[in-house]
Structures are given as C-alpha cells and as structure tokens.
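For reference, the structure I am asking about is given below.
Note that this complex is displayed minus one protein chain, with the remaining chains in position.
Letters A, B and C mark the chains as written, and numbering starts fresh at 1 in each.
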Amino acid sequence: MAMATSERLRTHLCGIDMASPVLTASGTFGFGEEFADFVDLSALGGVVVKGTTLKPRRGNDGVRMTETPGGMLNCIGLENPGVDYFLGDILPRISKYGMNVIVNISGSTTEEYGELANMLDVDGVAAIELNVSCPNVKDGGIIFGTDAKSAAAVVRSAKAHTTKPVILKLSPNVTDIVSIAKAAEEAGADALSLINTLMGMAIDIRTWRPVLGNVTGGLSGPCVKPVALRMVWQVANAVSIPVIGMGGIETAEDAVEFFLAGASAVSIGTANFRDPSVTMKIISGLDEYLKARGLSSIHDIIGKLKVGE
Amino acid sequence: MAMATSERLRTHLCGIDMASPVLTASGTFGFGEEFADFVDLSALGGVVVKGTTLKPRRGNDGVRMTETPGGMLNCIGLENPGVDYFLGDILPRISKYGMNVIVNISGSTTEEYGELANMLDVDGVAAIELNVSCPNVKDGGIIFGTDAKSAAAVVRSAKAHTTKPVILKLSPNVTDIVSIAKAAEEAGADALSLINTLMGMAIDIRTWRPVLGNVTGGLSGPCVKPVALRMVWQVANAVSIPVIGMGGIETAEDAVEFFLAGASAVSIGTANFRDPSVTMKIISGLDEYLKARGLSSIHDIIGKLKVGE
Amino acid sequence: MVLPENEKTRFAIDTEIVDNKKILPDVFRIRVHAPEIAMIARPGQFIHVRIDSALTILRRPLGVADVDAKEGTVTMFYRLIGKGTHALALMKKGDTVNCLGPLGNGFTLGDGKSLIIGGGMGLAPLLFLSKALAKRGEKADLLLGGRNSDEIFWQKYFEPFVEHIHITTDDGSMGQKGFTTDALPDMLNKTHYDTIYVCGPDIMMRKIYEIAKEKGVPCQVSLERRMACGMGACLSCVVDTNDGKRKKVCTDGPVFWAQEVL
Partner (left out) sequence: MVLPENEKTRFAIDTEIVDNKKILPDVFRIRVHAPEIAMIARPGQFIHVRIDSALTILRRPLGVADVDAKEGTVTMFYRLIGKGTHALALMKKGDTVNCLGPLGNGFTLGDGKSLIIGGGMGLAPLLFLSKALAKRGEKADLLLGGRNSDEIFWQKYFEPFVEHIHITTDDGSMGQKGFTTDALPDMLNKTHYDTIYVCGPDIMMRKIYEIAKEKGVPCQVSLERRMACGMGACLSCVVDTNDGKRKKVCTDGPVFWAQEVL
C-alpha cells in the first residue's frame, strides 16, 4: 500500500527527514518488515526497532503477555539477536524499505550504551534511542531511567561515541519525570521519547500465581494514554529538544492530543496489534485534521494547547 | 438490602471490627448515606468519607470529570464542607447506619494533619486516613506523598494527636513506593492504603484546551488495576502493617487478586458509579470464592501469592 | 440500619427496551420497561443509563420525557453525541439496559399559568412537565426554539398537553425567525405567566432568565453537568450558586430557581 505523502506532515526531527511525524514504538513493530503487507514503511517517520543489546538475549521465561482492561502487560524482557546480528543480517535486509531505522538499545552499564552507540554509528541507522526504562529485566536500564544523574551519564556516554542523533526514552515510573528530562537535555540528548510502559501486575486467582513469567510486566495501550499525555505535556514544557510522544495512541485524534501537548512526533505501539495498518490511518487522519482547519503543517498544532484565561 | 454477614469475611483491621474486608474509597461514596438505597452500609468494612480539610473548600472550577479508555479522570479538588461541619452535622446524621466511618483528611502543613487528627478523635470515627496524595490541589498534600521524609512527618503529627488508628494513603505517582511505605510504618502508621489516582490529562482537540478545569486530573477505574496490584504487592511484601488495596476493583475476582497480593482489605471507588450496589456483589462473590475452595476465612488467601519454583 | 424496600426512592434495574426509534437522523426516542421507576418519577428527574455495549465506564444521564405508570414504561429522548449514545442507538427492542433512577429533584409545580421554554434536547424533560401541569388543571404554553424546521419535531408530542405552541427557528424556516429570547418579551407582554420553566443551552437559559426577571416572572431552569455517580457522592457536577457556594446538579438539581444559579 503506497501512501501519498503530504507536505503538511513532512517534518524534521533532530536532523532526520521524516515523511510524517508518525513512528512505531520499539518492541511492537519488529524490524518493520513484519508489517510490510499492511504498511508503506517509507510513509512512517521511522521505525524504532526492538531493544538491542551487545550480546543476544533470550528474554524472560513463561507467559510473556496478558490482556488487561484497556491495555496489556508484557514482560518480553529484551529478547533480541544482539547488535552484531542486527548489523550483519537485519539492517542490510530491511534497508530496501526506505524507512528511517531508529535503533532502541539497552545496556547493563553506562559504558555499554557507549559501545552500542559506537557500533551503530553506521549508514542505514537514522538515530539511536536509549532504553533506560525497561521494567522487565533487572539489568535492562530501569535503574538509569529512574535517576536523573544516571540518565544523564548514559546520554553522555552514547553521545561521546556516535555521530547519530541520540534519543532518550523516559520511564513513567518516576516521581519527577521533568527533572530526568532536563538532565538528559543538559547531557546533550537530541530528543526525548516517552512514555515507556507503566510497571504492573496480574494474578491468576485459580492458581494463586502471577500470570506473567516475570511476575511484573509493562502496561501499555489506551489505558495509559492519560498518564502519557500528562507526562508529554510536562516534559515538552520543560525542555527545548523535541519530544516523541507515545502511550495508548490508537487514532489520529489521540495523536492530535499529543501534538497539542507539545510532542513533535508520535510513536504507535500496542495499537499495531489490533490493526496492523493503524499507522496509515493515523497518518491520513492527521492530514485530514489539518486540512479541515486550513492548516498547512503539523507544526501549526505542536504545543498549541491553550491553558488558562 | 440487608446482607447476611459471613464469618468467613469478618475481620479486624488495626483494631477495627469489620463485617467484611470491603471498604469504599474516599471521594467516590460521599458519606455513605447517598448509597443507602443500594447498599447495606453495615455490611461494609467501612466507608472512607470524602477528603476533609480544616476549612471548607470549594474545589476546582470548570469541568471536573471526563471518561478515558477503561477509566476516568477527576479533578474535584477536595471540595468539602470542612471538619467542623462534618463533626457537627454529618457525623451525627450518618451514625444511624452502623458503619465504620473512616475520615480521609488533607492538610497544607504537617501541623494541620495533627490538628485535624485531634479534632476527629471522637466517638463515631473509626479511623483516620491521611490523604497525602491528592494530585488535584496544589496544597493538598501531594508533596507529602511523594517524599518519604515528609510522609513520615505527617504520620507522626497525626499519631501524636489522636488515639484513632492512622492510615496513610499512598500516591502511585512515585519512583519508589516501598521506601515511602516503610518510612510511614516506622513513623507509626497503623495501616497503609493504596493507590490514590495516577496523574493524567485529556485534551479537547476541537478547542485545543484541556478537558479538565484543573488541566490535569487523577486517573482511576479498571485501567489502573495492574499498576495498583503491583504496588500493593510490593508494599505488602515490605511492611508488616496491614495494607488496604484499591485501584480499579470491579468484581470479587479483582478483589481476590489484591488479597493474594497481600492486601488485608480492599476499597472500591470508581466501580460504585457503574453499579451502586457493586460492593454487595463483591462481598457475596468473595464469600463464594472462599466457600468453593473450602476456606474458612479471608485470611486464608491474604498474601498467599506463590512466586517462584 | 438497612432501608426497607418501600422506603427506597431510587432503583438500579436491568430494563428491557420496549422500543428505540430514530426520530431525526441524530435523535432517538427510547422506551424501557422500568415499573419501579415509572411509578415514582417526577418531571425534571433523570435516569442514569448504563450502556454495556459501549466501551464506557460511566453511565449517561437522560431526562425522563414521559412515564406510563400502568405499563411501567419510561420514555427518554437522546441525541447522538459520542460513544455512549451511539451504542445506545444500536440497541434493539428486547435488549437490556441498566437504569438508575429516578434521580434529581424535579421541577416545583406551581399554580396558575405556566410558560415552558425549551431548546434542543432540553425539550425532553419539559414534555413530562407539560403533562403533569395539564393534569393539575391548567395547560401551559410552550415556546420552543431550534436552528431550523428539520430540528423541530416536538409539537406532536406536546400538543395534547399544552395550550399554545410558539415556535422560533434561527433561519425562519418554521415559526418566528430568531431565538426564543426574541419571542419571549412579546409573549410576556401579552400573557401573564406565574412561572417559567426552561431547559436548553446555558446561554439561552441565562437570557431567558434576564427577561423574566425584568418582568418579575419566577423562573426554574434545568442544568446539565457531567455526572459520574448521579447520586450526590462524587461532586463531579457542581454549579456555583449566587451566595458563593456550590450545589450538586445531580441531587440539589438538575432543576434550580434561576436566581440561585444564573
């Protein structure tokens, strides 16, 4: 399905030329190729690929996913083939789709983020997203994501080792997301993305055991949208680098809320499972929203929320 | 509607004799009397009345409530007639229902919590719940709820001025709920209740304005259940005082999850709006759950979640 | 203390839909079998409807437009707005909706000659009111307004219960061109009314009240606010009163004397 690209939606995000401000969220869209039957991948702003680590990872054992009211919990736990395999096999294979490939990375130490950023400083990678907020693995960075100083250190480490734009992905499981966002900006992050999943849990009342193999998991989907939107608004008001908003976006209308709150782009996660071509519908819906209001660019709505009076 | 009380469900919580371990959550059940057509109030473990302050409060202006996927946002903002009116008019009026009245209080200073706790140290009040987590008013305590030291100070202040059991209500909008819970226990809290609402937001894409008069509001309802359950489990594992679990409970099955996670009682909030007699259904459902498994007491399932092996 | 069944003033019951008819492209009339509610509902009260087929958490308030105590039915009218009302429109005869009600205080029925003024879906509760006033002995007059003739379908429902019907449309496609507020001064000059009852958009109610106040005619208004509980427990629905306080629209209202809240 070839999408007509619209000038209204074309945008730049930390130097990356994007056909639209609609990306797909890490871990929900594979490497993009899985959705080629349903999506014109080049019409997306970018595909953020599954969390990648230095060594291959097996992820968590047991049940990895369960549905909840208005959402789902997952505890995949960063299963991935490792950065070498990504660079050697996957990246060459997916380059034909003409999409911006943004690589989501996780390290167990500050240095590992630098090492990964360095290895990914290659043609075909548009940007690097630092996952410091995976709630599903003990060494997957959640410690970095809940503390402003560690988050800044991870950003500096990545920035020092790559020429690519560096995006920090923020955890919502914090008291003060703004202080972490500001620390990341000061440390040189080119953009921020939020939110990662909220940490949650489900219990099987027949077996008296946790439903998920990892006991807890990350909550995503429409149910988290109000929390995500609030955080995007808080962060976008506090920093001057661009913000990629995500969390429960299912429709163009949802996306408009995030743009008004200050997001420069949005990312779509769980909604892809319900409707594999949902991103295409969001893109055309956004274009119609702008057209109907006589607006010539998505920038005309970014951060335009009116508060007060 | 007179409920047959069941010995299986009778319990004690920090000295309060409860016909069942099912309470109603502050702000969602008025003063109990509003539901007398639908609920046998004496069959409840207790009614936690609306957040009460020293002086009457008008609450927030503008729209105070909006529905979200699987939940709702509210920004009532602690509208209440003040503690004097509560003691002089409301408490005498509702005493005929034979229910445990737990008063949820909010102060703008540590001292105010003490003052309120002192004033409420009267017959007819079963316990005092400290709301240090209202996200909807600037001086309503959220500062106390997101910091372990301040939370402990509020608990100490209340404990010093009342002989009633003191329950601290925890905010979910924090990085580390366990540290706050532990600080409260150490400061002498008799029980903990959680969660209060998650801070969220909604935007009207026609007017480009926040839907809520207060811009942000508190998210409640089934959508928050996974987060609430995870926090109850974390806290119940870390403290030895009883935990009152709440957040999105709609059915007896939901409640069982909270008991297995370690809650000694549960509180029902938003679900009362959908079905005013939902608490009665939860009570009989719990009794059936226990009966079907040959269990003689709710205590047989509290904290019995099996993790590992 | 447990309330005996016969002291209950409100019920939450699964009701069967008797019919659910499209009246206009975006307006439906629904009748449900709810004998407990039909027996006691008063004009100005409302029903909090739970539409389980919509992915909704909260009920939706709809005014009681009529009751048939013998048949045990309650009639409501609704306009398609969002997901709740759209889902309700898909429901069919025989399907079940849970109705919580009757809620709210209702109109205070005065003696003498009444004028009923309504705009849009505000006419729904006024229909039940007109019937009650007629039963008391003196039929009211009705002033009803809409954007154009397409929107005006209420006459046939009101006709049996009111004396004169005066219609205004914004575009003049039916009745007098203009707003109800344009027609009102003349009507008040011609006829002496003891009470005015209004339900419609806030701005209309405000203007009606100003005119009525000038002429010294007491005025009751029925307000709309977003409601979660509908029973006075959650404080979602408050309105500022002129003495600087706040009241709950769901239990202190939805009907107020205009001077209290406008």
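Note that in this section a contact is a pair of C-beta atoms (placed from the backbone, for glycine too) under 8 Å apart; a residue touches a chain by one contact, two chains touch by 3 or more.
Since this is a predicted model, take the numbers as computed values, not measurements.
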Touch partners, limited to displayed chains, of the chain removed from view: A
Given A:12, A:55, A:96 or A:149, the one touching the chain that is not displayed: A:96
Contact with the hidden chain (one of A:11, A:53 or A:66): A:66
Interface residues of chain A (partner: the chain not displayed): 1-2, 27-30, 34-38, 40-42, 50, 58-59, 63-72, 74, 76, 79, 96-98, 221-222, 270, 272-277
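Everything below uses one rule, namely that only the chains that are shown with their structure count from here on.
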Centrality ranking, top chain (CA atoms only): B
Euclidean distance of C-alpha centroids - chain A vs chain C, Å: 48
Centroid distance [mean C-alpha coordinates] between chain B and chain A, Å: 34
Touching two or more other chains - residues of chain C: none
In chain A, residues with contacts to at least two other chains: none
